[in-house]
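Before any comments, here is the structure.
A single protein chain has been omitted from the complex, and every remaining protein chain is retained in its original position.
Coming up: chain A.
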Amino acid sequence: MTGTEQPPSHANIIIQLESEEGNAAGPQLDVPQDVTPSQLETLLNGLQHNEERLSYSFFIHDQELAAELGTHLLKHQVSVEAVLRIVYQPQAVFKVRAVTRCTASLGGHAGASAVPSINTPREAVLSVNFSPDGNRVASGSGDTSVRLWDLHTQTPQFTCNGHASWVLVVAWSPDAAVVASGDHDGGLWLWEPATGKAMGQCKGHRKFITSIAWQPAHIELPSRRFCSGSKDTTIKVWDASTRRCLFTMSNHTQAITQVKWGGDGLIYSAGRDCSINVWAAADGRLLRSLTGHGHWVNTMSLSTDYVLRTGPFDHTGVAPDDIESRKQVAQQRYDAARHGLPERLATGSDDFTLFLWDPSNQKQPRARMTGHMQLVNQACLVTFSPDGRWIASASFDKSVKLWDGVTGAFVASFRGHVGPVYQASVAWASDSRLFVSGSKDSTLKVWDVRSKKLLMDLPGHADEVFSVDWSPNGKTVVSGGKDRMVKLWRR
């Protein structure tokens, strides 16, 4: 029997279930052809002796098994002569439902009149961010204020004034106790989200702040240290409690575009000088410099981004009360997200390519991902899905592309936007099955990873959407843009 022949309908198929790392789960099995993915799931749960029933997705030669086994084999012409290896991947135990409607438009940044006019300066909302526990939203705007919003009542809670210029970045500490914000003049402010009071100002940067990253919760709790990258080509590590700069790292020759604080005690920084630097977080030594990009490196994403951001809070926003167990929970979540492997780094650049790196081990990239096309100025945004399995990349070519998070193989292209998709405006749902993208064409779109299709089109903004975030508990999406509105979207 050759591989392309249809196996007789009565024949059984010998399969071997394997994990992603190649570990066999149980013995080889003789299953009928009409076995469905859900039946395989039951089988696997039995083999794994799972107390709670977990959901899995199955892959045969990197093709997801969506229908009955026999029809799938026929469609993809897979040989059944040898033992059929089926790779299973655990799915999130919870399911996030797509947001469908706008439940609140919060116009605080719009000032007195919510109707924009050309006479008043337009102050776009530049950055929106959910707190790690998913209860609050912080937004930074061109009107120089940071605003904190209460999600339960969908009302403004605090207005934090202090910045002298546009607030470009807002970042929550992983224990949700501090908000750091950076502005266009290089000013850094720290805010207490519980009271809305300023905790202090960090002075040092001379040019605008592009990115802020907090130290992960499993390394230190309560969070104290964070790093900031700026146009003045330096990365500074700060102590939030004393507001002092601990040390400055400088090796870049041009503006820093993004900094990330990894879970392995490394700080990653991407710059416009085409290089990515890896630093030791403890003392600021330069460990290695990753080169390969041919133009500005715009964004970075870690495969563990989601757990680093949410720290001790699980998908319902609950964390243990005392600090020690919080730290343990954060460590457990981090270990689970790594799957026993070092964290991977994906970078996107103006040269229309993405690179996948293994930054803790080697200087060579694991994969180079090409396919985005755009004329002059393009920003590639990369985000890893919360489980680290997918990479979504958005580009000025109006498309969002999906890549395999482990191998870097191209999976799918999502088209539908009529304007460039912006960098801070792709956000994954916490179960990695959905993501939302915002674009210059003023709409948000929810995409389904499984069917690779547009799930929901969310018009509502009157102008470009600059920033989008999906809450860690999956219930709400927040977006902000040029029309000075912060919009909340729910099911």
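Following the convention adopted for this analysis, contacts are C-beta pairs under 8 Å (C-beta built on N, C-alpha and C of every residue); 3 or more make two chains touch, one makes a residue touch a chain; residues count from 1.
As a working rule, contacts and distances are computed from a predicted model.
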Among "Protein BRICK 1", "Ribosome biogenesis protein NSA2 homolog", "Vacuolar protein-sorting-associated protein 36" or "Eukaryotic mitochondrial regulator protein-domain-containing protein", UniProt-listed name of the chain not shown: "Ribosome biogenesis protein NSA2 homolog"
Absent-chain contact - pick from A:His184, A:Lys236 or A:His372: A:His184
Touch with the omitted chain, as defined above, among A:Gly26, A:Gly294 or A:Pro459: A:Pro459
Residue of A:Lys327, A:His417 or A:Arg433 in touch with the missing chain, whole complex considered: A:His417
Touching the absent chain when the full complex is considered, from A:Phe58, A:Tyr88 or A:Phe208: A:Phe208
Residues of chain A in contact with the chain not shown: 115-116, 118, 121-124, 126-127, 141-143, 165-166, 168-169, 184, 208-211, 231, 255, 257, 298-299, 376-377, 379, 417-419, 422-424, 439-443, 457, 459-460, 462-464, 466-467, 482-483
